[in-house]
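Written below as structure tokens is the structure these notes are about.
All protein chains of the complex are present and in place, except for one that has been dropped.
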Amino acid sequence: MKKQYALALALVAAGSGIAAMALNMVHTLPDWAYMGVLVIAFPLFVLGLGLYWMAREGEADIPFLGY
Amino acid sequence: MIAQLLFAVFFGLLLLGIHRKVIARIQRRPGPPVWQEILHMLKFSFKTTWVPKTASAILFVGVVLVAIGIWTAALFVVLSGGSLLILFAIYMLHKIVEHGFGLSSGSPYGKFGGVRSVISAASEIPLFVSVAAIAIFTHSLLISDIIAYQALNGPLLFTIPLAAVAMYVVLLSKMPFGPFSIVESKELVSGYKTEHFGLWRAGLEVCNGLKTYVLLLTFILVFIGGLPIWLILIVMVLILVTLSFVCALSPMLSPYDSVTVQTLIAGIMVAYVALLGVMS
Partner (left out) sequence: MNEIGGTPLFFLEFGDIVVYFTPFTLTLFILALIFTVFVLVSRPERQIDIAFGGDAFYDKVISLSELRFRRFMSIACGLACMGAMVTGDVFDFTLFVSLVGICNVGIVAAVKSRHVQNAAYQYGLVALAGTVPLFSAAAMVAATTGTLSMLELAKNAVEIPLAARALLVLGVMGEGMAPFYAAKAEMFRAPGAPYVIMCSLSSLLIFLRVAEVILLL
């Protein structure tokens, strides 16, 4: 995965989480929807951020040979 | 919510660090610092990451997302006082996550970890039994109702102690280094998570932190009742220390013995709740 895409993913996830928090604070978004957004956004944010830090853009490797 | 979520991740990881420290001190080793698991999570997220050529790529990545997602959902279910049955479902689905982790990589070590996770299905039955025992008394499975019931009638820990023991065994079977942690036993390198390196492992650590926090929080809310948050955190650490003692002082069972012991416990618990049902 390209690093820009990973960064975009992390930012979009974080942005939607924060937007949901803001909307929830002004009572536009019900609690269950806020939780739903976080359940989807949080894993994407974790992976997006990590991939932005250290994703390798080259060829994949074979980690293990079985028997 | 976001603050609570992040707090749960880091506090859960801190609990796992304390777990390692206590085990080490019991075994007269200095042990790692208590924040070691948090460092682990950060360290893994800084490591070079790719998807192995042998893996089933989308499942390999997707299962990490599902792992974090289901425990985030579990945290919110507990915080909003939702149904205990949903929590039970998420706990059982963690088994799928473990199987998915092991299965997707194409490595035999991971696969054996996943297979062990599948065959130790009996470890879930005590949780269902404690859910059923609670339902007999409170006539509701909503965590908010259970807390309200305990505010009136005293902690369920004293009303149905054996159900609490069942839940405790469930906690124990999910703790690392415990007698039942055959899924990540050392003869399988790291079991189901062997091939999930780098960022994927960092995601798994986040899931582990959340899982520990949610399970301990549920135990306290369901069997002791609603406490102020500082007291909950202290009780969490206390329960964790007792779990660490069990983990440090008992050897890891062989897969066969682990399944047998878990099935025996499940059988005893089913008989107990049947008795409770008849008596009420």
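General observations
Order of writing sets the labels: A and B. Residues in every chain begin at 1.
By our rule, a residue touches a chain if its C-beta (ideal position, glycine included) is under 8 Å from a C-beta of that chain, and two chains touch if they have at least 3 such contacts.
Being a predicted model, the structure only gives us computed values, none of them experimental.
Considering the whole complex, the residue from B:Ile2, B:Val34, B:Ile119 or B:Ala248 that touches the absent chain is B:Ile119. In the complete assembly, the contact with the undisplayed chain comes from B:Val66, out of B:Met1, B:Met41, B:Val66 or B:Met175.
The missing chain, though absent from the display, is touched by one residue of B:Met92, B:Leu162 or B:Val189; that residue is B:Met92. For chain B, the residues in touch with the chain missing from this view are 53-59, 62, 66, 70, 73, 82-83, 85-86, 88-90, 92-93, 95-96, 99-100, 103-106, 108, 111, 114-115, 118-119, 121, 128, 132, 135, 140-142.
Rule of thumb we're sticking to: only the chains that are shown with their structure count from here on.
Between chain A and chain B the centroid-to-centroid distance comes to 24 Å (mean Cα coordinates, whole Å).
Residues 17-18, 21, 24, 31, 34-35, 38-40, 42-44, 46-47, 49-51, 53-56, 58, 60-64, 66-67 of chain A are the ones touching chain B in the complex. On the side of chain B, the complex with chain A involves touching residues 1-2, 5, 45-54, 61, 64-69, 72-73, 76, 80, 105-109, 195, 197-199, 202-203, 206.
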